[in-house]
Every structure is written in C-alpha cells, then in structure tokens.
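With one protein chain withheld, the remaining protein chains of the complex are depicted in position.
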Amino acid sequence: MASREFRLRTGSDLVTDLTAEVTAFCHGRRDGLLNIFSPHATAGVALIETGSGTEVDLAATIERMWPVEARYAHSHGSRGHGRDHVVPAFVSPSIVIPVIEGRPALGTWQSVVIVDTNRDNPDRRVRLSFIAS
Amino acid sequence: MASREFRLRTGSDLVTDLTAEVTAFCHGRRDGLLNIFSPHATAGVALIETGSGTEVDLAATIERMWPVEARYAHSHGSRGHGRDHVVPAFVSPSIVIPVIEGRPALGTWQSVVIVDTNRDNPDRRVRLSFIAS
Partner (left out) sequence: MASREFRLRTGSDLVTDLTAEVTAFCHGRRDGLLNIFSPHATAGVALIETGSGTEVDLAATIERMWPVEARYAHSHGSRGHGRDHVVPAFVSPSIVIPVIEGRPALGTWQSVVIVDTNRDNPDRRVRLSFIAS
C-alpha cells in the first residue's frame, strides 16, 4: 500500500477542495482503490460539486441541523464546538474512490473536499492510501 | 482489480435497488472488498431494508431536512435542485462491503440502493470495483 499524510490549512472555510492533491497522488498508478481519510474528530470528507453554491447550502444545512447557539453536552472550546464533534457521524471522515488508469474515477461534477466546521483548529491533516490487487 | 461501470434508470424513484447487480458481480470471486461508487454529484449509495416502508421514511427525512421549497444558493435546474447537491455530503456516493465466498456479506435485511433525489437526470451510472489481497 502506498500511503501519505499531508497537511492543509482550512482556516475559516467550511469546505476545502482536495481534488488536485488526490489527482496528483493517483497519477501513474495501476487500477485500485484510494482511501481518503481525515484523522480528526471534527472534520469529514465528501464528494460534492464546488463553485456553484453547494458550499453555501451545506453550511446552511449544518446550521439548521446543529445551530451554533444550541446547547451541546460536549461543551469545551468555542461556542457551538459541540456540533463540530457530531457532524462527522454524518459526514464521515473516510471515503473510498476507485482509481482507473491512474486517475480518480470521479464524475464530471464531483470534487473531493474536506468539510470542517471547527474554526478552532485551522491546521489539518489528510491521509491518502492506495491499494491495488 | 476488477471494475465495471453499468447504467441504470432511476426515473422518478428516490430509491433504486442494486442488490441483484452487486450479487451477480461478486459471484465466483475470492474473499475481498467491493466498492460501490456512483460518479454523480446528486446521488448517494446506501444500505437499507427495501420494501417495508423505509423508502417512504427516507423521502420524508430528505423533505424535512431539505425542503424542495427552500431557497438554495445552487439554484439552476428544477425547483429544489440545490438540495440534490447537498444530500450526497450526508448520503455518500461511495460504500465498501466485504465479499465472502463469492457473496456480498450483507445482513439479512440489507439491500444496496442508490439514493437519487434528482429527477432531472434519470439515467445514472454505478461503478463496482472488487479487490482481493
């Protein structure tokens, strides 16, 4: 298995696009499966279209489901930090995508993104792992 | 890795059962992992019981979380199309299941389904990829 962890800065952005890093990591590889994994309890990985408003709609969804003003049992950190810990139960921090002829077999409108509601920790890591038969 | 993309027609159905295609694809294979991947920004893959009302409850859940009448920043296409792009952040378009003795190791009540809220695009693709050590 080829595996590499890299660092990125999400800052205050909910959505950070990883597609370029994923594509570069797959270049030249055989057919296989790629795992994209975020080793954080407050971030998820998703495949969405970027640049057409879905980032805004995703932020609205999260605020509607987990209002920052609500009370959370997990209550240390900034206001609303408790929700940061619940979101990854629904937006999983791990996803697998097929790699065909050295390219991630994404659809035309799919980008790989990290979904990070946690503004207390702008420095993040993502591990890419590739396996072939 | 063995990988094959096939086409299906979801039409106006939210849930389309893929279990027969998945089972056929696994037939005769060694123990390994199967990835079921939908290369669309507006469809997800899930494991649910079919035929006992859960399709209706899933539709109600989606309408409650993402009302078709709500305003979405992603606003081209039919009314409510913006939600079609948010759902896959929560119902991921990729899932992995174990294959044991040539059969997907699903539980008794689990079926593999595509969840497709998008009625503008009834023609869909799914890629099945199998890997063994």
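All chains are identified by letter, namely A and B, in their written order; residue positions are counted from 1 within each chain.
Everything that follows uses one rule, which is that a contact is a pair of C-beta atoms (placed from the backbone, for glycine too) under 8 Å apart; a residue touches a chain by one contact, two chains touch by 3 or more.
Note that this is a predicted model, so its numbers are computed, not measured.
Student: Give the residue, chosen from B:58, B:86 or B:128, that touches the chain omitted from the document.
Tutor: Touches the omitted chain: B:58.
Student: Touch as defined at the start, partner being the missing chain; which of B:26, B:41 or B:95 qualifies?
Tutor: Looking across B:26, B:41 or B:95, the contact with the absent chain belongs to B:95.
Student: What residue numbers in subunit A mark contact with the hidden partner chain?
Tutor: 1, 3, 33, 35, 37-42, 65-66, 72-76, 82-83, 85-86, 88-90, 92-94, 96, 125, 127, 129, 131-133
Student: Would you write out the residues of subunit B that touch the absent chain, in ascending order?
Tutor: Counting only subunit B, the missing chain is touched by 30-33, 44, 46-49, 52-58, 60-61, 64-65, 90-92, 95-98, 100, 105-110, 115, 131-133.
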